[in-house]
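The other protein chains are all here in position, but one chain of the complex has been omitted.
Here is chain A:
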Amino acid sequence: MAEVLHPVARYRDLAWLWIRAEVSYPTSFAMLVVGSMLINALDFVGIAIMFSSIDSLGGFGLREIALLYGATGIGIGVADTLIGSVERIGEFVRTGRLDQMLTKPVPLLVQVCADRFTLRRLGRITQATAVLVWALPVVDWTLSRVLVAAVMVLSASALFFGLFVLFSCVQFWTTDASEFANAFTYGGNTLTQYPLTVFPRELAIALTIVLPIAFVNWYPCLYLLGRSDPFGLPEWLQFCSPLAAAVVVAAALLVWRTGVRRYTSTGS
């Protein structure tokens, strides 16, 4: 048991150090939190403004879209908080900081994820939660729907965590291509803010079986809303989010290991 808890405890210790460092510039910290909340609040205001010109987008009303939005927002918010500096792993390779980290008795992924841990990302989680709460009345709640909703939020967080790690690993090969990952992480977040019905059928299927981003919120939300699948895909997919999350996280850990093994020091 201690073996298992060791990395979690180290993560907590390292994250705590970064929190203390962060609040030592209080004005800037406050602006960062407000800024982060504002970015995300304005993001949803943008979608709400769309609805001053239309009644439904891809057959979905504003509250139904708010449900999708809240779920994916919490997912990426939690993942973004947990991954720390994973997105900047290329910089560690370039500057040689990775060498230092490899000599320390804490797993590399734990160190990188705890590095620059920041509370300002709570702004995003708070805003997404508020949108989700506003959307709750659109669902006809039953016990099974409450369960699916809870599992959806957990799976979405795990899925985005996996995507962040998986695509950041590209930087083990090309150190300055950090932005490549954004297409899948932030791109995945933007895409899942809309109902999949706005996209072509081929894309929806690719997002189910090739890169399972549709499991972040789309399939569980179809269940919550009691809708049949608009693309005529099987109903059991609506319960497969945890499976998709597990596959993505496993793939991410595998690629991470391959990347670290492949890593050769810059030697400087």
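A few remarks follow.
One rule holds in what follows: contacts are C-beta pairs under 8 Å (C-beta built on N, C-alpha and C of every residue); 3 or more make two chains touch, one makes a residue touch a chain; residues count from 1.
As a working rule, contacts and distances are computed from a predicted model.
UniProt lists the omitted chain of the complex under the protein name "ABC transporter permease" (options: "Lactate utilization protein C", "ABC transporter permease", "Oligopeptide transport ATP-binding protein OppD" or "Sigma-70 family RNA polymerase sigma factor").
Note that of A:Ser53, A:Thr103, A:Ser228 or A:Thr264, the residue touching the chain absent from this view is A:Ser53. In the full complex, chain A contacts the hidden chain through residues 25, 27-32, 34-36, 38-39, 42-43, 45-46, 49-50, 52-58, 174-180, 182-184, 187, 190-191, 194, 197-200, 203.
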